[in-house]
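Have a look at this one before I ask anything.
A protein chain is absent from this complex, but the other protein chains hold their places.
Naming follows writing order (A, B, C, D and E), and every chain is counted from residue 1.
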Amino acid sequence: MCLAVPMEVKHIEGEVADVEIGGVRKQIRLDLMGDKPQVGEFVIIHAGFAIRVLNREEAMETIKIFQEGWNLELV
Amino acid sequence: MCLAVPMEVKHIEGEVADVEIGGVRKQIRLDLMGDKPQVGEFVIIHAGFAIRVLNREEAMETIKIFQEGWNLELV
Amino acid sequence: MSSSDPLRDPALCREVLGRIEEALQGRSLRFMEVCGTHTVALFRSGVHSLLPSQVVHLTGPGCPVCVTHESEVAAYLELAGRDGVVIATFGDLMRVPGPGGASLKQAVAEGARVEVVYSPFDALAVAKANPGDKVVFLGIGFETTAPTVAATLRVAKAEGLSNFLVMPFHKLVPPALDVLLADPEMSVEGFMLPGHVSAIIGTAPYAPLAEKYRIPSVVAGFEPLDLLQAILLMAEMKRQDKPRVVNNYKRVVSDEGNPTARAIVEEVYRPCDALWRGIGSIPGSGLAMADAYKAHDAFEVLGVELRESPPLPGCRCGEVLKGKMPPDKCPLFAKACTPANPVGPCMVSTEGSCAAYFKYQLDLA
Amino acid sequence: MSSSDPLRDPALCREVLGRIEEALQGRSLRFMEVCGTHTVALFRSGVHSLLPSQVVHLTGPGCPVCVTHESEVAAYLELAGRDGVVIATFGDLMRVPGPGGASLKQAVAEGARVEVVYSPFDALAVAKANPGDKVVFLGIGFETTAPTVAATLRVAKAEGLSNFLVMPFHKLVPPALDVLLADPEMSVEGFMLPGHVSAIIGTAPYAPLAEKYRIPSVVAGFEPLDLLQAILLMAEMKRQDKPRVVNNYKRVVSDEGNPTARAIVEEVYRPCDALWRGIGSIPGSGLAMADAYKAHDAFEVLGVELRESPPLPGCRCGEVLKGKMPPDKCPLFAKACTPANPVGPCMVSTEGSCAAYFKYQLDLA
Amino acid sequence: MGNKLLLDQGSGGLASHRLVADVFLRHLANPVLARMDDAALINPKGPLAVSTDSFTVDPIFFPGGDIGCLAVHGTVNDVAMLGAKPLYLTCGFILEEGFDLDDLERIVASMARAAKKAGVRVIAGDTKVVGRGAADKIFINTTGIGEVVSSRPPSGHRARPGDAVIVSGTLGDHGLTILSHRQGLSFEAPVQSDCASLNRLTLKLMQRLERVHVLRDPTRGGLATTLNEIAQQSGVGIHLEEPAIPVKPVVASGCEVLGLDPLYLANEGKLICILPGKLADQALAVMRRDPLGRDACVIGTVTAENPGKVVLRTGLGGRRLLGMLEGEQLPRIC
Partner (left out) sequence: MGNKLLLDQGSGGLASHRLVADVFLRHLANPVLARMDDAALINPKGPLAVSTDSFTVDPIFFPGGDIGCLAVHGTVNDVAMLGAKPLYLTCGFILEEGFDLDDLERIVASMARAAKKAGVRVIAGDTKVVGRGAADKIFINTTGIGEVVSSRPPSGHRARPGDAVIVSGTLGDHGLTILSHRQGLSFEAPVQSDCASLNRLTLKLMQRLERVHVLRDPTRGGLATTLNEIAQQSGVGIHLEEPAIPVKPVVASGCEVLGLDPLYLANEGKLICILPGKLADQALAVMRRDPLGRDACVIGTVTAENPGKVVLRTGLGGRRLLGMLEGEQLPRIC
């Protein structure tokens, strides 16, 4: 359920942001974002609304875990 | 101006008559007829209304004048 | 196409043609028909091409479409462009050009809603089918047509069909004849009087033709023999110098006309001045909505006004309509002015004088 | 199609696959995803075909389209058939069958006005463009989608756009998980938790999974590596017998979720019981319009009611949705029930469990 | 499958394939069409006559036919008018979402019957479904291919002074039938469309009378328009005898009521044949032996005078021009 894609914020005006991915540009709504994203950040878009800012460090983290030795610590 | 065609009255119901000519049947209005026509009479139809009953004797008369000696009496 | 109708009988017709030649005794007869259906009947039947050269056929203001004024066209085109308005009209009006050449055909292409109906009564059905819209019927036509529109308005009123409106553009024939006859340049020697207008108004209104102007006049039908008989009668009257109004269409026209139809018109409409294309305003030649029918008056309800529009440059329709000039003598005829691009109204309707010349007359081709 | 994204890196993925085998130590892992996008991602990426045979993939009630109840479909189809109503909807709903197989696709063919929109916000534009109509947006979707509809309603209310209405058919995931887990036949050994629902609700609502039911659960993303990691984590937790809720989609999901989105939902909606197709009523699993938004409630404004409709005969969706039966074990699967003629909802949406099996699974073909 | 057409059925996907199989292939199948490749493979003997027409007639069902058989007859006839033997048809359907599937099937079955009767095969097809309101129910395009059987095919450019002008039957039947069923013009008339494939008749004419100069079917615009085209293409005059032009009384009456001229009404099963005057009787004999040419008659001659014009001699012996109209005829009150 709930298809969502990360898109880069290019421009913000009020509750509307221009976002882009792979050349595709859309206008989306920011109503659901408590802290508005920064230009250059990636937001996760669902049904025309940003629902989250993408945390890039976390993104790298996930991969690193697996790249660096598989220490799956289940704390 | 004022195309009008003679059509035969086939049926009358209130202000509406079924009329026919050469197999073509239409419903027309009789609002403009002081004396309603009889079934079997020909009426002159203009824009969906009967405007006159065709006087068949007169029709024959016109032709007879010319067939029987051209006595154009201009009284 | 053939007909066994004696009124189309070639032998009879040839005999009448011979009688016309005889009656003319070498002299000319300049006659005018004032009914577009006569214009077309003369051409389509071939009678026009068979008339002796002394018979000069002049075409009068014979088509209620042709005489619809540019201002009137502009007014209904303005309405056609409005949201919530459906125009209902006889097909004849579809190509009539208004200022700048605009027409209902073009209005439809630009999104106007226009329904072509056979009868004004059919427009009531359009009104019932579009309760959220104003359905405006364009009330063109002479004395023959006005009663059909008036009768329809009576029904609309009785049924409380408040979204059925009419723009009355009707024209009356006798006042126009008066204007023609009052013109000093008028040189008509005979009138072929309109058959179906006369079926309504009878023959009395034509009395001044014989009495005051001494012009032979014949109420005529539309079959070839009708046309030829009318011309023969005019020629005979001229020869005998006995101008009268002869009703030679008694099978349809009685002297008293159709009083019921006239009464309905009097109930629904009141006389007014009217604008005739190519002629201008003629006093008492139009019909406006009577007070009791104001609720169905499109002018009133939708707030439309006739606005003066400039006359069409170069068009000689006024002179053609008055019989002063045969259509083919207009400098624009068949050059700048054709049925595809009519400059003037006479080129528009099938019944228009110029259109009939353009379409049917062989030697002009 | 290729991607240099490390989350799609074949070598990395193969390594994780190897680790899963190791972690399983020859034992089985019956895991369930509860998100349709996971279903499809597992198949489309090919992960499904690569999993060791001991890993048994069960599909849960993972698609808000599939779980839309026949009664709900009947309700919006009734509205779609009314004059003056325009339905605005996500494309997903177009082919969902209601009672008798009727759908929005068919309603359109029969004259209904239906606009497919990408965002509920686009439906506001539809409402503005059709001021004379009621524009009814079909508010389907889980916790991820509900806030987008709620935010749109807030704007509609602020702008006084009174012809914009919503039929709220939203469903909530945690109450449904409770029902699944309460079922004594439930034999799931791991949950792959929905990524984007969790982005809104955070991880707290899943606490009972580990605490009460002792089931290893992983909030997962949708890339191949995300899926494999989640399975590996479940396998590891099972091996270590340390059931927990692990958030392995931290790049999108924080433990607290999106409180702004939740606040907007709380302003606009209130919890209610909801009908789940194939499952029935689940207490507290739906959202109804809050009093302050009644003026935009299509149920209220247009007077619609959910009417009980009979369950689809023969369909085992209930069992499939609960993970009790793999789709291809339904007797109707691929016989009477295909995406062209879906008997049950699971065959309808691209995300439906049965549809995914039908469309993607090679050995069934 | 419901009984209303869905957009899916024009998508190219499974629903499309089912529609093609269940409706189009079922009725129109033949080995060439059944290949279902991007193009059909045929092997006719050249030279070929090729014609295309789109059919948008409203109403789609009318006395005497429907849009389906009309789409076959119309194109078969155009191909036949080159003195060719029509062999192949392609069909392109544009359908409105929500169109009744039973009506579609009825139309396709009618096409199949018409094609069989005319001896042509549908070798390629295409179906598009457009959204509700984006088309009016159904439009059909047909393109026809035929083998030319004469070394000098008839052409509108070949009318010569001294030629006779023949029509194969009464005029205006189709046009009046359609008008009588048009909304707002409600009248009843015992008349039906003449729509029919004329290729067997034209083939007989070509075989028996090598010197046919012009064959043409007076469809849209009617006899008057078609003869004007020929007069202009050939640079000749065409003189008609009005009383000789066959028009059914009911058609003449319908035209009088509406203020129309039957010579401008469409025909869908009539042809004009122009050939040397001395062959006229022979041509009439050939035509009258065929049911579709039973009422054939000579209606005029080709002349050197009045080039580019059509002149009508009326019953009275008067003459007038029979010109082209600006557009379609509309019902008139004056």
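By our rule, a contact is a pair of C-beta atoms (placed from the backbone, for glycine too) under 8 Å apart; a residue touches a chain by one contact, two chains touch by 3 or more.
All values derive from a computational prediction rather than experimental measurement.
Within the full complex, the chain left out of the display contacts the shown chains A, C, D, E.
Taking the complete complex into account, E:I94 is the one of E:I94, E:A231 or E:L279 that touches the chain left out. One of E:R113, E:K128, E:R160 or E:R211 touches the chain omitted from the figure, and that residue is E:K128. Check E:F24, E:F62 or E:F139 against the missing chain and you find that the one touching it is E:F139. Across the interface with the omitted chain, chain C contributes residues 101, 105-106, 108-111, 339-340.
Residues of chain A in contact with the chain left out of this view: 1-3, 5, 7, 21-27, 45-47.
For chain E, the residues touching the absent chain in the complete assembly are 6-9, 11-17, 35-56, 58, 77-79, 81-82, 84, 88, 90-94, 123-126, 128, 130-131, 133-136, 139, 141, 143-146, 148, 153, 155-157, 215-217, 219-221, 225, 229, 233, 264, 266, 324-328.
In this section, only the chains that are shown with their structure count from here on.
Listing every chain that touches chain C and chain D alike gives E. With steps allowed only between chains in touch, the distance from chain D over to chain E comes to 1.
Any chain bridging chain B and chain E, meaning touching each of them, is among C; the list is complete.
Chain E has the Cα centre that lies closest to the mean of all protein Cα atoms in view.
With centres computed as the average of Cα coordinates, no chain lies farther from chain D than B. Relative to chain C, the chain whose mean Cα position lies farthest away is A. The distance from the centre of chain C to the centre of chain E, with each centre set as the mean of the Cα atoms, comes to 37 Å. Put simply, the C-alpha centre of chain B and that of chain D have 76 angstrom between them. Working note: touching chain pairs come out as A-D, B-C, B-E, C-E, D-E.
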